[in-house]
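All protein chains but one are shown at their positions in the complex.
Coming up: chain A.
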Amino acid sequence: MTDPILRLEGIVKTFPGVRALDNVSLSVLPGEVHALMGENGAGKSTLMKVLGGLHQPDGGGIYMGRDRIVMSGPLEAKANGIVFIHQELSLAEELSVAENIYLGELPRKSFGRVDWSRLAEQTNAILKKLNVGFDARTLVGDLSIANQQMVEIARALTVDAKAVIFDEPTASLTDAEKVVLFDVIADLKADGVGIIYISHRMEEIFKITDRITVLRDGEYQGTVETANADEESVTQMMIGRKLDLSRNASHHELGDVAIEVRGLSCGGLYQEIDFEIYRGEVVGFYGLVGAGRTEIAETLFGLRDPSAGKILLDGQEVRIHSPADAIARGISLVPEDRKGQGLVLGMNCRDNMTLPQVDDLKAGPFVAEGAEIAIFDLYRDRLDIRTPGWKQKVGNLSGGNQQKIVIGKWLSMHPNVLIVDEPTRGIDVGSKSEIHNLLRGLAAQGYAVMVISSEMPEVLHVSDRIVAMYSGRIMRTFTSDEVTEDSLIQAISGLGDHRAA
């Protein structure tokens, strides 16, 4: 058997309070496509950041051939022939394809002038290998997303790549574009390059990879030959047996329908969405990143206009044009990006909590600080927010407490519908279950709660019903009694059409 071209051996990485990687190993043979799988948060990205020199491991080592390498940074990784093709493209749209590909390494003539003809020549040689329909002088901004990805790949080919890491490369590609990508991967493979392929999509994994390594909760679960594995066994490895999925079993009485969505569509983001949420119910929306869940939430909150369909609140059709509209109608959104969209980090806890209603609280022209403090105190106690006092800037709080501030902010507005996007992203394990209990408790009090989450245990734990989405469509809606991990994973991977079920 040939020696691996790249080997990660016993990698350990801890962050304050979290063991992100615990003794993880991965080896890639020359000419092999090696799948790295695991749920969101399993440690795939952390492992790749260690490989790319963005994180320094606390234990273990990285080997290229027989040499141990210390990855001090991205340049070191590049010098060793390790190339990353990220899901999020990092291209300069105003520059040409050639300039993007050779960014930082433009061929020079005397006096530092760019050697444009050599640049175009070299670039076109690479583009020819990739068999793409654009040339070196095309502006990157004029290319489709798929072709932009090709530019990223071309960039990888300029260095003498020994290992190429693809991170969810097909997330934004059409089927035809995928075929081109897979051809490129086959060519790389034929050249003896080792490939790490990260994806959630089972069909692709089984189509193009040779071996599969699975991570779960930062732990190495094993490596299998793709030929000897099937979807079920891989899924088993990903979710594991020790699921502490204490299913949500509290079947309290449901009230009326609080919000109803019929045939809602928004361009290419999502189509023909139908669902309803009762008072007293938590409905979980599960799917891959990019399945359109956040976009639906944004539409309900007035941040995005739908292209078709209708929204009914308490049986009345409504049009929601702005967040102010949504808030007035009793819809609240706890956004995905807590720091970027939910909080004013430079402000104190009280001011953040009362931000949407400070106008309603005023006494004459002035802010009614007493009333604000009363609201803050009430929700600090109800949600058990740990902070030295209302004067504390929210930027100094822990993630869990920041999230409680955002939730408290909306609860104090007494909403009818509470939408929570990724309720526990970046929150430590202890606070996670607190937030989960909080969401359950809110449903019990009669709120209609919509939870969007990419973590399966979370969705299973908090939801009364689960809506499974795949590329902009609802594939199936499960009740908490009938849902299984397998069926859920299948539904969100686009395997089979379960809408008939």
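Following the convention adopted for this analysis, a residue touches a chain if its C-beta (ideal position, glycine included) is under 8 Å from a C-beta of that chain, and two chains touch if they have at least 3 such contacts; residues count from 1.
Everything that follows uses one rule, which is that contacts and distances are computed from a predicted model.
J.: As a check of understanding, state which of "FAD-binding protein", "Autoinducer 2 import system permease protein LsrD", "succinate dehydrogenase" or "3-oxoacyl-ACP synthase" is the UniProt name of the chain not shown.
T.: The correct option from "FAD-binding protein", "Autoinducer 2 import system permease protein LsrD", "succinate dehydrogenase" or "3-oxoacyl-ACP synthase" is "Autoinducer 2 import system permease protein LsrD", the UniProt name of the unshown chain.
J.: May I ask which residue of A:H34, A:H55, A:R216 or A:K409 touches the chain that does not appear here?
T.: The single option touching the absent chain is A:K409.
J.: Just name the one of A:L130, A:V159, A:L254 or A:L355 that touches the chain not displayed here.
T.: Missing-chain contact among the listed residues: A:L355.
J.: Give the residue, chosen from A:M48, A:I327 or A:V483, that touches the chain omitted from the document.
T.: That would be A:I327, which touches the missing chain.
J.: Can you name the residues of chain A that touch the chain not displayed here?
T.: Per the touch rule, chain A residues meeting the hidden chain are 301, 303, 322-324, 326-328, 333, 335, 340-347, 351, 355-356, 358-359, 362, 365-367, 396, 409.
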